[in-house]
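For reference, the structure discussed in these notes is given below.
Note that this complex is displayed minus one protein chain, with the remaining chains in position.
Here the chain labels run A and B in written order, and each chain numbers its own residues starting at 1.
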Amino acid sequence: MTTELTRLSAADLAGRIHARDTTAVEVTQAHLDRIAAVDRAVHAFLYVDADAALAAAAAVDNRLRCGDPPASPLAGVPLALKDVFATVDMPTTCGSRILQGWRPPYDATVTRRLREAGVVILGKTNMDEFAMGSSTENSAYGPTRNPWDLDRVPGGSGGGSAAAVAAFQVPLAIGTDTGGSIRQPSAVTGTVGVKPTYGGVSRYGLVAFSSSLDQGGPVARTVLDAALLHEVIGGYDALDSTSIDAPVPPVAQAARAGAAGDLAGVRVGVVSQFRGEGYQPGVLRAFDVAVSRLRELGAHVIEVSCRSFDHALPAYYLISPSECSSNLARFDGMRYGLRVGDDSSRSAEEVMSLTREAGFGPEVKRRIMLGTYALSAGYYDAYYGQAQRVRTLIIRDFAAAFERVDVLVSPTAPTTAFRLGERVGDPLAMYLSDLCTIPVNLAGNAALSVPAGLSDDDGLPVGLQVMAPALADDRAYRVAAAYEVARNAADGPLAHRVPDLTEDRLPPPSIAEVVGR
Amino acid sequence: MPTISRDEVAHLARLARLAVTEEELDLFASQLEMILTSVARVSEVAAVDIPPTSHAVGLTNVFRADAPHPGLTQQQALSGAYATEDGRFRVPRILDES
Partner (left out) sequence: MTAVLMDYDEVLERFEPVLGLEVHVELSTATKMFCGCANVFGAPPNTHVCPTCLGLPGSLPVLNRAAVESVMRIGLALNCSIAAWCQFARKNYFYPDMPKNFQISQYDEPIAVHGSVEVQLADGSTCTVDIERAHMEEDTGKSLHVGGSTGRIHGASHSLLDYNRAGVPLIEIVTKPIVGAGARAPALARAYVTALRDLLRALDVSDVRMDQGSLRCDANVSLMPRGSSTFGTRTETKNVNSLRSVERAVRHEMGRQAAVLASGGEVVQETRHFDEATGTTSPGRRKETSEDYRYFPEPDLVPIAPSAEWVQRLRATLPELPWQRRARVRVEWSLSDLELRDLVNAGALDLIAATVDAGAPAEQARSWWVSYLSQQANSRGVELADLPITPEQVARVIALVDAGGLTNNLARQVVDGILAGEGEPDEVVAARGLAVVSDDAELTAAVEQALAAHPDVAEKIRGGKVAAAGAIVGAVMKATSGQANAQRVRELVLARCAP
């Protein structure tokens, strides 16, 4: 019975809870049991608060028992929150040693909206430190494993959220996407991940990596579930100046409409830049199959060239480290978090430097230095300034493309999940993981990754990226939902083919067990 | 082709308040140079007449009313502090005003 509950979609779970066929407490317990059974292998969670989750679930049940309507279409459904959102009742570490055990005195807007919607937050998920990475190996608390192959990474930075959903530990999770941190993990774990339009989901309480690129978004196993979650967390927030004061695009409606499986009249552009050298042949073959499926659904597919996309990766690796070097300056041990070297003789300046040296991992330090360099007098124009101009070109290319097509598609990532340790020593190889996802972040528009089957060369999941104009997130949902239905009909839901993990060998106990349970 | 010296890395580390080790100086010097070399092509692609974009979404004039809003209590404010004294954050001696 409980195993069965964890296999259901969020929409189905909510339906059963709201119809009182089951209870939120029962659903929550089933997922807590699943976490207990598999997270030793997966290590998706940094913190699980079973008591608080059960209490939140009970509150939902009480409300329903009194005949009150559910607070939202997802009331009572369990969720995992990336450990980059502030939570008053749980630590918020961002996968960093410098914030070990830090409990924020406030909730992020996303956190608050989830609570108000009656969504049951089970815990916080693992991530690359401060969301910098594409493999979740940069977490100070140990890597997360890919449920499809425990020797492989779950992508990053939101590998914890993607793996938790893929491993049926939760039906829903929240991630953040600065250069692909929701979409790329979703692609390599066979889940659905959405980066909403920049400004569509409040960043208040989201610990900033690169402020002009960061965007929170949903992770789920179905397009509809992602859309329902999108509607819970999305919408204007007066606490975020970059929040768009407009209604959330009708994404759930679009997902339902798309599920009818008709894409007649929809113009789809295949970005010609996203193939060739560096792309795994099996990924490209799966992508081509996906494109022909879109055609079969009635879409009009053309090839679209966006030449500036070739420069998106270098522009991203100047802009995001620059913003990060400034955003992460506040971690200095003076007001919160780790402090190292305070022996009452050292100066504040020395203690700050020792704290930051000890508290940050190598990738974070590398990016802070890179950003410090790119913003320095004398280099600003050549690096940061030029990167911002490339950004303008990318926006123009998107605008021109969306004159001709309704959505653009590409593989979400150039390869399937790589092996743990394979790219740790080679930052540039790691950075290539985000090749296809970065242009959208630079332009601020919407995109998602939807499972596109398994690569025929290694049997691992491949993602189809669907990109839409800003504030037209619903277009991406409609196309993805239509594609999802067609693919499931032909091949069955991909998520259900993930290996059973309960018998898997156990990696060493994780920090989560030390601090969280 | 950008080159970045060990001294330059040391200078960056000082600016960024990172007490890096000798080994890190060498490692970061080579890695930063490698990364900068690969990103240097941005300096060639966009002409100066292309305006830079700092905000992807073109909003302007976002304000809030000048109305007080409750913040944190002193206890909440200090809750994450390593050390406090008399309602204040206690920090090591500060070298000098800016």
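Basically, a contact is a pair of C-beta atoms (placed from the backbone, for glycine too) under 8 Å apart; a residue touches a chain by one contact, two chains touch by 3 or more.
What you see is a predicted model; the values in this text were computed from it and never measured.
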item: Option from A:384, A:418, A:431 or A:477 whose C-beta touches the chain left out; value: A:384
item: Which residue of A:60, A:80, A:108 or A:420 touches the chain not shown here; value: A:108
item: Given A:100, A:253, A:326 or A:488, the one touching the chain that is not displayed; value: A:326
item: Where the unshown chain meets subunit B, residue by residue; value: 11, 14-15, 17, 54-55, 59-74, 77-78, 85-98
item: Absent-chain interface as seen on subunit A, which is shown; value: 85-86, 92, 94, 99, 102, 104-106, 108, 203-208, 210-212, 238-242, 322-323, 325-326, 329-332, 334-336, 344, 348-349, 352, 372, 375-377, 380, 384
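Assume only the chains that are shown with their structure count from here on.
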item: Subunit A and subunit B, separation of their C-alpha mean positions in angstrom; value: 24
item: List of subunit B residues in touch with subunit A within their complex; value: 4, 8-9, 12-13, 15-21, 24, 28, 31-32, 34-36, 38-43, 45-48, 50-57, 59, 62, 64, 72, 76-77, 79-83, 89, 91-95
item: For the subunit A and subunit B complex, residues of the former touching the latter; value: 102-106, 197-199, 212-213, 238, 241-242, 244, 308, 311, 313-315, 317-318, 325, 329, 332-337, 339, 342, 344, 346-354, 356-357, 360, 362, 365-366, 368-370, 372-373, 376, 382-383, 385-393, 395, 427-428, 442-444, 470
